[in-house]
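One protein chain omitted, others in place.
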Amino acid sequence: MSSHEKAAPGPTVIPFGPQHPVLPEPLHFDLTLEDEKVVGAIPQIGYIHRGLELLVEKRDYLDYVHIAERICGICSFMHGMGYCEAVETILGTQVPDRARWLRTFWSELERVHSHLLWLGLAADAFGFENLFHASWRARETVIDVAEETSGGRVIFGSAIVGGVSRDPGDETLRRCMKAIEPVRAEILRLAQVWIGEPTVRHRLSGVGYVSKEMAYTLGAVGPMLRASGVDYDARAQGYEAYGEIEFKPVVETAGDCMARVLVRLGEIEQSFRILDEVVAKMPAGPVSVPIKGMPPVGESWIRLEQPRGEVLYFVRSNGTRQLERFRVRTPTFANIPAMVEAIKGVSLADVPTVILTIDPCISCTER
Amino acid sequence: MIEREVLTVEEIEVSKLIPAVDALRAAGWRIIQILGVSGADHIELNYSFGLGMQHRILRLMVAPEAEVPSITSVFLGAYLYENEIRDLFGVKIERIAVDWLGKVYDPVEGKAFSKITVIATSSEGGPR
Partner (left out) sequence: MAFIPMTRTALRNLFTKPATRRYPFVVRPTYPTSRGRILNDFPKCILCSMCAKHCPADAIVVDKAEGLWRIDRFACVICGACIRACPVKCLSMGNERPTALDFSDAAGRVHEHRREAAPAAGNGSGAGPAGGASAGA
């Protein structure tokens, strides 16, 4: 629009993504703008659809856990664990106690590392590079702990049907918890910046508002839902060892990007407390039971709480070694309608912040 | 066995879908997901709803050319699930509130997840 034209400014359509410096994963938007305000957004996914749900019909059901883990890099352990839980429900296997507590340990470790990664990306979205790298530096220690206990930094590789594949040992777990202590202090210092710094607050408060009613109707899950005041956390079902741990969902009411940052910071703090409790209460014993033979005919539905929200697994078996159907409904898939709603009304410079606020994991969404 | 949530599966017919979903919405349930499973001659649709720790599933058996009404009039957030099911299974879902016109994954061949073999009618797959 050149300045000497006196025509009324009409809407402009700007394509956003799939390659964009702040997007961790490819996602495309056609943003309709009037001046600098977004009035409509049409998302487009499908850049990394790999058809992993069809692949389950070709792989042995015990080997598929390794593929399920690689649906996504950041939420990988819980995908493996959810698949294992779904198959174990069909088989009727009872997983040993120590395996349940180890799975809880690794789930919470994954939550911490995922939220720290997200804090860095969210800081990057509004240009605060120093905070981005400070968060990721804190995350390095957490990932080193993951490697020492499970063998892999990001993809743990420790969930198998029937339990877990390795036992790090109580000594290693206690040593690792001591190694994470400085990280907790660092995160408290960084939280002061997130909460107290006026420029951060200016970029985040009031941006991307989703009301409680809209979040509930649009089917949002996870921190997106809890930041709008709905008290729902799938861990309250008490799966794995969560039934034996002190735990309350972290809920905020403001419904904007700042509230989602606060929910995730609160969840990091809560996860550290849960990790302490898990390492203190871990029982002794074997860590897996052997699984042989074909699974019986049946189906199972499992819901877990991933860092990004509630994830649902559905497995149906037809009695052979290849499962008939495996379905993952990931939290980002459920949050996309809420994100599209939140984008309307923000200015163009805030679009990356709002997109990142649901913690988009497009690999999970598209399997 | 992992028994930790109250799970009920209810089979209903296509004509009763919207009233049942309306009743759930009025009672405060939220939509969790919509899932499709392909049988040899029909597609099974599972609508999941949640309230607290409860999980209720409405199950529909859909013949290949049957039409299913969209529940986006009740739960707007269901549009992504319905678009995906329409693209991957070929189920005819009518009047979806936000319609992506077959471009969710934009595959070369449509109905990739459907195992129904259509003998006489023409296929709508093929390069887009």
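For reference, chains read A and B in written order, and residue numbers begin at 1 within each chain.
Note that contacts are C-beta pairs under 8 Å (C-beta built on N, C-alpha and C of every residue); 3 or more make two chains touch, one makes a residue touch a chain.
What you are looking at is a predicted structure, and each value in this text was computed from that prediction instead of being measured.
**Student:** Quick check: which displayed chains does the absent chain contact?
**Tutor:** Those shown chains that the absent chain touches are A.
**Student:** If the hidden chain were put back, which of A:L23, A:L102, A:L119 or A:A134 would touch it?
**Tutor:** Answering carefully, the residue with contact to the hidden chain is A:A134.
**Student:** With the missing chain put back, one of A:D30, A:E57, A:D97 or A:E148 would touch it. Which one?
**Tutor:** Answering carefully, the residue with contact to the hidden chain is A:E148.
**Student:** Considering the whole complex, which of A:K37, A:R50, A:R174 or A:R189 touches the chain not shown?
**Tutor:** For the chain that is not drawn, the touching residue is A:R189.
**Student:** Would you mind spotting which of A:S165, A:S205 or A:N318 touches the chain that isn't drawn?
**Tutor:** Touching the chain that is not displayed is residue A:S165.
**Student:** In the full complex, which bits of chain A touch the chain not displayed? Write them out.
**Tutor:** Per the touch rule, chain A residues meeting the hidden chain are 59-60, 62-64, 66-67, 69-70, 130-131, 134, 137, 140, 147-148, 151-152, 155, 157, 160, 165-166, 168, 189-190, 192-193, 195-198.
By definition in this document, only the chains that are shown with their structure count from here on.
**Student:** Determine the centre-to-centre distance between chain A and chain B, using the mean Cα coordinates as centres, and give it in whole Å.
**Tutor:** Taking the mean C-alpha position of each chain, the two centres sit 25 Å apart.
**Student:** Would you pull the chain A residues touching chain B in the complex into a rising list?
**Tutor:** Listed in rising order, the residues are 44-46, 49, 51, 53-54, 85, 88-89, 92, 94, 216-220, 232, 236-239, 243, 301-303, 310, 312, 314, 316, 324-325, 327, 329, 333-334, 336-338, 366.
**Student:** Touching chain A in the complex: which residues of chain B?
**Tutor:** For chain B paired with chain A, touching residues are 1-2, 4-5, 7, 30-33, 35, 37, 46, 48, 52-53, 55, 57, 75-81, 98, 100, 103-107, 112-113.
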